[in-house]
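One structure, as structure tokens, below. Some questions next.
Every protein chain of the complex appears in place save one, which is left out.
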Amino acid sequence: MGRIVVDVMPKPEILDPQGKAVAGALARLGYDEFGAVRQGKRFELEVDGEVTPELLGRAREAAGLLLSNPVIEDVVNVSADESADESADDDAVVS
Amino acid sequence: MGRIVVDVMPKPEILDPQGKAVAGALARLGYDEFGAVRQGKRFELEVDGEVTPELLGRAREAAGLLLSNPVIEDVVNVSADESADESADDDAVVS
Amino acid sequence: MTGRTMSGATTHLDTVEHAGQSPDTIQPWAELGLKADEYQRIRAILGRRPTSAELAMYSVMWSEHCSYKSSKVHLRQFGDKTTEQMRSVLLAGIGENAGVVDVGDGWAVTFKVESHNHPSYIEPYQGAATGVGGIVRDILAMGARPIAVMDQLRFGAIDHPDTARVVHGVVAGVGGYGNCLGLPNIGGELVFDPCYQGNPLVNALCVGALRHEDLHLANATGEGNLVVLFGARTGGDGIGGVSVLASETFDEKGPSRRPAVQVGDPFAEKVLIECCLELFTAGVVEGIQDLGGAGLSCATSELASAGDGGMAVRLEEVPLRDATLRPEEILMSESQERMMAIVRPDRIDEFMAIARKWDVEAAVIGEVTAGERLTITWHDELIVDVPPRTVAHEGPVYQRPFERPGSQDALQADSALALPRPKTGDELRETVLRLAGSPNLASKEWVTAQYDRYVMGNTALAMPDDAGVVRVDEESGLGVAVATDCNARFAKLDPYAGAQLALSEAYRNVATAGATPLAVTDCLNFGSPEDPGVMWQFAETTRGLADACQVLGTPVTGGNVSLYNSTGDDAIHPTPVVGVLGVMDDVTRRTPSGWRQPGQVIYLLGTTREELSGSEWAWVTHGHLGGVPPKVDLGAERLLGQILVNASRDGLVDAAHDLSDGGLAQALVEACLRYDVGARVWLDEVCERDGISPFTALFSESVARVIVSVPRTEEVRFTDMCTARGQVHARIGVVDSPDEDATLDVQGLFSIPLTELRQAWEPLLRNTFS
Partner (left out) sequence: MRVGVVTFPGSLDDQDAARAVRLAGGEAVSLWHGDCDLRGVDAVVLPGGFSYGDYLRCGAISRFAPVMEPLIAAAKGGLSVLGICNGFQVLCEAHLLPGALIRNDHRMFVCRDQRLSIERTDTPWTNQYQRGEEIVIPLKNGEGGYVADDATLDMLEGEGRVVARYVGGNPNGSYRNIAGVSNEAGNVVGLMPHPEHATEPFFGPDPRSGTTGLDGMRFFTSLLEKVAAA
């Protein structure tokens, strides 16, 4: 089983109330090394079998058509998730 | 100027109503090669200068503390965004 | 001691046959919360050891939460003390998912309040959201269209560092779910008190409306009828406890990861509501039950035990979100947004077509059988074979010991009458402002602005008025008013009186809006039943409430009990939330809580006694809680209610506001700020008549009192009516102009510009939580 990741971010010039709130909260917690914060969306699409170039192409289409609104958002990444089969290890990054 | 990316996903066992709705919409649009869909969050944190290991460590802390809700979410990635200085190119992926 | 590991070849399914052959298998009943004698009882009922699936079902259905084992003996009074006459307004009462009240013209209304306290502390947003979702499905299961929600929230001290987290999550969760369902939120409660610090209370109420003929009851009748599970897929939600079974049985894989938190999907619930209503209209549903606590275990055993036969279920037909779930887990999953229906085979195609229209997944998982057993198979292997009543209704019943705590005498002896009081006009003025800006009296707008009160277009009154009022029949204007109340400080001082005072206040609020009170629901939030002091509070509360309902003629139609609300050994104050439902022929006659017309006269109805113990004044200005609460006077409450309803019907009053927390002072503040219209008030006559000081007149919390504003043209009719019926009344003021410098002027004592009053009253929550 493969997985495709699609990342969508608010366009730089569009207000991002959530990113702003996160930045404020981080600063209040003492994490002031992070200046601006933007909050976007990450989609994980599961596919049967390998992630082929065709599937990536279809995912790109879907990303432009449905997963993002080009008026306010950019699709910043569409790619195969290599860690798809070992998702149990994902948690490791926080520890 | 550097950028750190933090990706947060709903825990696999937790219901993800948004992902479910997206999966349904994709199928109706004919994108039925994507079975399950999960929707999470992507944060981009800006830092002055290089992304150092220390900064990544701080971002990991912040991800566990504020950017994710450990009861229902996993932090699946905290890493430097290499494309930070050439973000204009990001759009390319959809075209 | 029960062992954690099971002997034998555990990778096999624990079938009934296997259970019969392996009586000595050690089972994890203690981990599942069962007592030794309870486990023995299950063995006696079945004549063998239970299978692990049966054990799962019994353990969850015999839990405190589902079986009411500690509270049952006390709750019986609600039925026992309901007279035939009280029962005459009920189409369905206690024992159903919710009580159903006849409101005339062929219409009925159903309402119920339920708790979701513990989940809301762990994950405030989802806990509160799924709390709303659960109570809405209860109402839907009666065949009713849900028409409004309310929420009763209690948090720790407003300035405690953890309070904001819980408040934000809970309020957003109540709003996020209710708004998305399209149910107007028409009121609720918001209380801050340190006793709720580690144990906030999140109660939610839903009101539904139906035509008499649409009433649906939860039973499975008719041999051969199909059992249909529909709505969301079943996942591993809320089965943390039972994963011990999975790990027992399948130890080589270890316990699977199961979510501790249920996530709500309000959109799924919205389509489920519309789908159910269309199914009801099409007449394709014989019986229906929501899935809430204990999921399929509860729905199958309750439907079967309320029916006339048995039920056979094929568990592998349940649509799953997580394919790794074991049968025990499927039975206990508390996945949200699911319902179970009983459908005749010749109507199943119609049923499925309607479900498809709404994109609601539905699966036939079994049928009603001739026998008296509930059987469940997993790929043709029998894993459950039980008499359903023993699961659903014949669980353990405890006579828990109870005893009035030794500390109660000292608590009651510590009266607030001894506290220093404001005396001068200036001191009184300061006190009015201080109370108006205190956490429990300040404007609740920061919360209520996050709730949609307009959706459906039938809301005639909502916050900040005394009761929520919604139209039921668009043709006639027929509608209902609902209010819920509980002053837990009063209940702490005297639980018997406290319960009656909660009822008294909710009853008064409904009447103040102009509606005739008809019926009651309650949510009894208490500490641990294993503490005899808490059990005493509980016993006193139920006795007090049942007695008072009998006097007021308003039956308890249903409710909920939440126990174990404590942090360490510290229980919350006993908090019996009481909801009253009233009916009005035409909701456009509803009485709002603020005056608008300059020159109208203001009357205070009722007698004021020197009753300050447990009051908001004692708490806010002295941090004091002691003494005995205000005297209960149900006769006065009933008379006052009749006066208010008649006055509304005959157009004798333009505004009415009940007196409760903060007394007359706070009622005047709110009546002025409602529409920014001032008032001139004099207290001499009342002080002289009742033998009290101006301070007592302003801050005492005596019951059965309201202020009303009366058009001058109606003044004689109004006072004649009061006199004729023996309603104590006194003219205490006139409504002043609504101009820039409108004031609340209490003659001879103080005067406060409304701008200053608003400044004191309005910003606290916004400043604290924004």
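All chains are identified by letter, namely A, B and C, in their written order; residue positions are counted from 1 within each chain.
As a working rule, contacts are C-beta pairs under 8 Å (C-beta built on N, C-alpha and C of every residue); 3 or more make two chains touch, one makes a residue touch a chain.
Quantities reported herein were computed from a predicted structural model and do not represent experimental measurements.
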item: Residue touching the undisplayed chain, where the options are B:22, B:45 or B:59; value: B:22
item: Which of C:35, C:76, C:674 or C:731 contacts the chain that the document leaves out; value: C:674
item: Option touching the unshown chain, where C:28, C:99, C:266 or C:422 are the choices; value: C:266
item: Touch residues of subunit A, complete complex, unshown partner; value: 10, 13-15, 17-18, 21, 66-67, 69, 71-72
item: Absent-chain interface as seen on subunit B, which is shown; value: 17-18, 20-22, 24-25, 28-29, 39
item: On subunit C, residues whose C-beta touches the chain left out of the figure; value: 172, 175-176, 179-182, 265-268, 270-271, 357-359, 448-460, 471, 474, 587-588, 590, 596, 674-676, 770
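FYI, only the chains that are shown with their structure count from here on.
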item: Centre distance in Å when subunit A and subunit B are each reduced to the mean of their C-alpha atoms; value: 4
item: Overlap residues in subunit B, where contacts from two or more other chains coincide; value: 12
item: Junction residues of subunit C - those touching two or more other chains; value: none
item: Residues on subunit B engaged by subunit C in the complex (per definition of touch); value: 10-17, 20-21, 24, 69, 71-72
item: Contacting residues of subunit C [partner subunit B, same complex]; value: 122-123, 126, 232, 235-237, 257-265, 267-268, 321-322, 335-336, 359
item: Subunit B partner contacts - residues on subunit A that touch it in the complex; value: 4, 7-9, 12, 19, 22, 25-26, 29, 31, 33-48, 55, 58-68, 74-78, 87, 90-91, 93-94
